[in-house]
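A protein chain is absent from this complex, but the other protein chains hold their places.
Now for subunit A:
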Amino acid sequence: MRKITMRTALMEALNEEMERDDTTVLFGEDVGKFGGINAVTKGLYEKFGGTRVFDTPIAEPTIVAAAVGMAITGNARPIPELQFGDFVGIAFDEVFNKMGKWRFMHGGQMEMPVTLRLPIGIAGGAGPEHSQSPQALFMHGPGLQIVIPSTPYDAKGLLKTAIRDNNAVLFFEHKVLYDMKGEVPEEEYLIPFGKADIKKEGDDVTIIATALQVHTALEAAEELSAKGIEVEVVDPRTLAPLDMETILQSVKKTGRVLIVHEEPKTGGSGAEIAAQIQERALFDLSAPIKRLGSPDVPIAQSIYLEQFYTPSKEQIITAVDELMEY
């Protein structure tokens, strides 16, 4: 099968969905002629024209508010982008209260087909406000679906599903993954929300990982396998809805759980996943649930220091070894 980068996979998804549905409209800072600072929207302006693909002022609250306004008319399917996922803080009310709650608080009378794309993650010394992974904040916000792909295949299938969905989607893209290649078929496919993917099977320890950490976990799994420990790597792919069934089945098999993400450990998505596991499968566990996240301090600007925020292969191996001691 052909191998393409996640950037190309996302670009294909946008292209195909914009071709398929002429009510789609894409906008954000520098997404038009320039093609986006991550070059994900390149060529769309030329193909679909300046009304359907347009550059906006630097105004995140207005970008998201406008998307909400377009969506509730029932006549448009907006795909806005925030240049950095961190900027969601600027538009917090629009995301948390409007995108997520508008339909509910008006009695379910309108739909919210908005796919908000948010590039996230530590990459290249971008500092404390251009490197974060804020997705867990929105697990606490009813009405928002949270997608976080780890491979080009997942990214394409999930983005196509997101655009077609009639509810709000926050689509988090880890910047380091843009250049990562993976197998993506030529033919069309969709990936449903709420369906975790087992990236590697194993009987000893369940590692639940998202985005870049899926790859770190897979690297660790290879080394662990060499010394006879078989880990199972589960990628939830969407944090809301969250596929607890697949996670619980894996936990039942292994009895040992490590959750890894780049989000700060405290209040990260791992906290909720761990809580649900102990609520529903405490007696399947042979060891306490372990979590690895970034330290609970702001991300340093220094490109030297930032490497110590991202959970490493070595940390994962150590954590798995500790779990195996039980």
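Points to keep in mind about this one:
Here, a residue touches a chain if its C-beta (ideal position, glycine included) is under 8 Å from a C-beta of that chain, and two chains touch if they have at least 3 such contacts; residues count from 1.
Rule of thumb we're sticking to: contacts and distances are computed from a predicted model.
Missing chain, UniProt name from the options "Putative ABC transport system ATP-binding protein", "Acetyl-CoA carboxylase biotin carboxyl carrier protein subunit", "Pyruvate dehydrogenase E1 component alpha subunit" or "ATP synthase subunit a": "Pyruvate dehydrogenase E1 component alpha subunit".
Set against the missing chain, the residues A:M6, A:V25 or A:L118 yield one that touches it, A:V25. From the options A:A65, A:I122 or A:L292, the residue with contact to the chain not on display is A:A65. Counting the whole complex, the residues of subunit A in touch with the unshown chain are 23, 25, 51-52, 54, 56-57, 59, 61-62, 64-76, 78, 93-94, 97-98, 102-112, 142-143, 166-167.
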